[in-house]
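For this depiction, one protein chain was excluded, whereas all remaining protein chains were kept in their positions.
To keep things simple, chains are lettered A, B and C as they appear, and every chain counts its residues starting from 1.
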Amino acid sequence: MADLRIKIKNLEFKNPVMTASGTYGFGEEFEDYYNPGILGGIFVKGTTLEPRQGNKYPRMAETPSGMLNAVGLQNKGVDFILENTYPRIKKYDTNIFINVSGSKVEDYVIVTEKINEIKSIPGIELNISCPNVKEGGMAFGTSCPSAAAVVKAVRKVYDGMLIVKLSPNVTDITEIARVCEAEGADGISLINTLLGMAINAQKRKPILSTVTGGLSGPAVKPVALRMVWQVYNAVKIPIIGMGGIMNATDAIEFILAGATGVQVGTANFIDPMVCPKIIEGINNYLERHGFKSVTEIIGALEY
Amino acid sequence: MADLRIKIKNLEFKNPVMTASGTYGFGEEFEDYYNPGILGGIFVKGTTLEPRQGNKYPRMAETPSGMLNAVGLQNKGVDFILENTYPRIKKYDTNIFINVSGSKVEDYVIVTEKINEIKSIPGIELNISCPNVKEGGMAFGTSCPSAAAVVKAVRKVYDGMLIVKLSPNVTDITEIARVCEAEGADGISLINTLLGMAINAQKRKPILSTVTGGLSGPAVKPVALRMVWQVYNAVKIPIIGMGGIMNATDAIEFILAGATGVQVGTANFIDPMVCPKIIEGINNYLERHGFKSVTEIIGALEY
Amino acid sequence: MAKKLVLDFKVSENRRLNSEYVVLTVKTDEEIPSITAGQFAEIKVDGNADVFLRRPFSIQDVDYNNNSLKFLIQSVGKGTETLCNLSVGSTLNILFPLGNRGFSIAPKESRVLLIGGGCGIAPLMLLGKQLLAAGVKPEFLLGARDISALTQTEEYEAIGKTYYTTVDGSKGTKGFVIHHPVLWDESNQFDMIYTCGPDAMMKAVAKYAAKRNIECEASLENTMACGFGVCLCCVTESVKGHVCVCTEGPVFNIKDLKWQISE
Partner (left out) sequence: MAKKLVLDFKVSENRRLNSEYVVLTVKTDEEIPSITAGQFAEIKVDGNADVFLRRPFSIQDVDYNNNSLKFLIQSVGKGTETLCNLSVGSTLNILFPLGNRGFSIAPKESRVLLIGGGCGIAPLMLLGKQLLAAGVKPEFLLGARDISALTQTEEYEAIGKTYYTTVDGSKGTKGFVIHHPVLWDESNQFDMIYTCGPDAMMKAVAKYAAKRNIECEASLENTMACGFGVCLCCVTESVKGHVCVCTEGPVFNIKDLKWQISE
């Protein structure tokens, strides 16, 4: 058995495999399949200050090797989640991160302050990259000044681990990553979804109620890998990589490109057992190639 | 038979189906399959001032529903192409566009001046979006001032139809499209490839000699459709849409999103007969839905 | 509700009903948990490069002795076409039973009508059998384009009295289900209506039931990415706001839905 543990700052993760926000609920739906406590971490659904109904149906379109979603941050609001949902899932023996979303800097700050009260929550993932909301969301993640402003404001009120989740819909991902690092982020996670669109040619209508939505799944993997590699070469803080991971080989590619941990998203929909399989597959790879610890292959790409 | 003709400015295309630069050679390799003269247009391989050897092998990686290429504008140089290749293919009864690439504004200008001499060439496609060259290429297409500078300089010396080909690797595609329109472009083509990367996990090496390359094929279709739709709503000049078109339905989706014409790229590798099939399929669609002309469905998306 | 499982099944029969429909029977070695009519399964479609996500299908029937399930599959696109052409012996990976709310069983002696159209008739077969077992005599009202699209008629008739409508009048009453006289003969007093089928059909039925204060349950077929409550893509507007069809349904009492009123 290889050593699968990774560390971000002083926080230990039992393995590098975590679940991506918005694709794993709060873990409870997976209890029938396996104990979510075996994961390196769980990133729960995007949480906002007020409860949100999300966008109108239809919110989903299948695309070649991927899907578009336009959920629009449907969630019950931070208070409900901290009071009702979190107490139910905190039994899982893993790191639970709250994915924090907002349409104003103040909202991000208030939500974070509330989470800051609960010391058993090790960290938050600041979502400045949601393409499916009219205000805020992705807009924060697509310019350096706005990204800097949110990260700075949140850092001021937050003592836990601050991971900032970046949008791939930018000309230069490294400059955004650098300002987040400069403003005190403890880590960077990427990528959120690529803005895309699907059309029903027979009906001559967009498939999504919102016309555009966020693309995820294997289709985006080449773009995600490239961005992880670029950011790895641009910042010193750890990276959590994601985008189209379907199996252990995909996960290893992200780690080789420079990710310390990975998140699995869309794949959970297709195979609810995918995460345990990936954990096992990473171990097998390390053993086969003679590595003692997964940390040996972080950024170990040779070129 | 529906009327498949489209027009960009005063130039008529016998149908909206054209071939994408770098995926169709100069058409001659397709003569065994069909007469390239049946196409709406042929966009030949990226042409530079000097001959270029392109990047080292390997230049190709298969990805989920797509591929990465890192050809790097291998070509024999504008003089050779105008003196040797063009005279051989000008017999095709279709519009032949030269895809003009460069690493300096002056190079673009000189290449264009040479093409301007040959009045039988109806137009050029200004490639400010090639991700596979160290200097210039995509860099021009990812900032408004540099895009404006190239288009302005070329417009000054070029009398024919000037189509500018945009890079999808930008935060806001509409602002780039707008400056190109403002500087005198007659049309916009998009998208070129998305910058991506592929890794061989077993060897722990990038697959491409250049590490990163350009992603094409159905994987990018949702992003391409979204950008065509955004640009359609931002400029008045016609759009030629591409990115993952594999069949007539895909082509129709682009036209509905706002494209006047479409280009077929990677699909030519998998089915050399794909273009004639798409032309026929568009006609069938129009007849089935009771449209007399393909122009009726340009941008006809309802929402 | 039973624990969700993800299991490999083998196709033990592929019975073609007509150019559009097949019934797939699939078997596994494991024990099948108890299924409530209305529950569904997410089937992984292999061998078609254009299919990425699983596809949801109602469980039409279950045989606990043989560990087998039955699906009625209508070929409407890439995934269903691939499924319709599966040969006996093929492996299918299936996630089930999904849906936390199936049809509720009306009290003994109630008069109930099960209204279905298209592939929406599928869950009504299991419902019919479960009603029978609970001492309720189900009646079916099945609608289709024409007689050739009406399938499995003998199987439904074996469970209960079955009425038909076809758009072209080639069998039963001409028109849509909502035009059938059984709904308009005032001597018929239904206590409960169950429905599954095209949206337009279900909305017409819901309107009818709401007007007469008849209890009515509808099974929705929203497009789904996961089928078990984690993607939030399959929502419908309910009196409580957006709820997931896959976990809060797929069967809803029409009183909890907003759609039938909006029209």
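By our rule, a contact is a pair of C-beta atoms (placed from the backbone, for glycine too) under 8 Å apart; a residue touches a chain by one contact, two chains touch by 3 or more.
Being a predicted model, the structure only gives us computed values, none of them experimental.
What shown chains come into contact with the chain that's not displayed?
Contacts of the unshown chain, counting the full complex: B, C.
One chain is left out of this view; which of B:Glu29, B:Asp159 or B:Glu287 touches it in the full complex?
B:Glu29
Of the residues B:Val71, B:Val220 or B:Ile298, which one touches the chain left out of the display?
Checking the options B:Val71, B:Val220 or B:Ile298, the one contacting the hidden chain is B:Val71.
Looking at the full complex, which residue from B:Leu11, B:Ile38 or B:Met60 touches the chain that isn't shown here?
Selected residue, touching the omitted chain: B:Met60.
Residue-wise, where is chain B in contact with the chain that is not depicted?
Touching the chain left out of view, chain B contributes residues 22-25, 29-30, 32-33, 45, 53-54, 57-60, 62-67, 69, 71, 74, 217, 266, 268-273.
Tell me, which residues in chain C touch the chain that this view leaves out?
46-49, 51-52
The rule we apply is simple: only the chains that are shown with their structure count from here on.
By the touch criterion stated at the start, how many steps lie between chain A and chain B on the shortest route?
Graph distance in the chain contact network comes out at 1.
Which chain has its C-alpha centroid farthest away from the centroid of chain C?
When every chain centre is compared against chain C, the largest gap points to B.
Take the average of all CA coordinates in chain A, do the same for chain B, and state the distance between these two points in whole angstrom.
Once rounded, the distance between the two centres reads 34 Å.
Could you work out how far the Cα centre of chain B sits from that of chain C, in whole Å?
Chain centroid spacing, chain B to chain C, equals 47 Å.
Check each residue of chain B and list the ones that touch at least two other chains.
Those would be 65.
Touching two or more other chains, which residues of chain C qualify?
In chain C, nothing touches at least two other chains.
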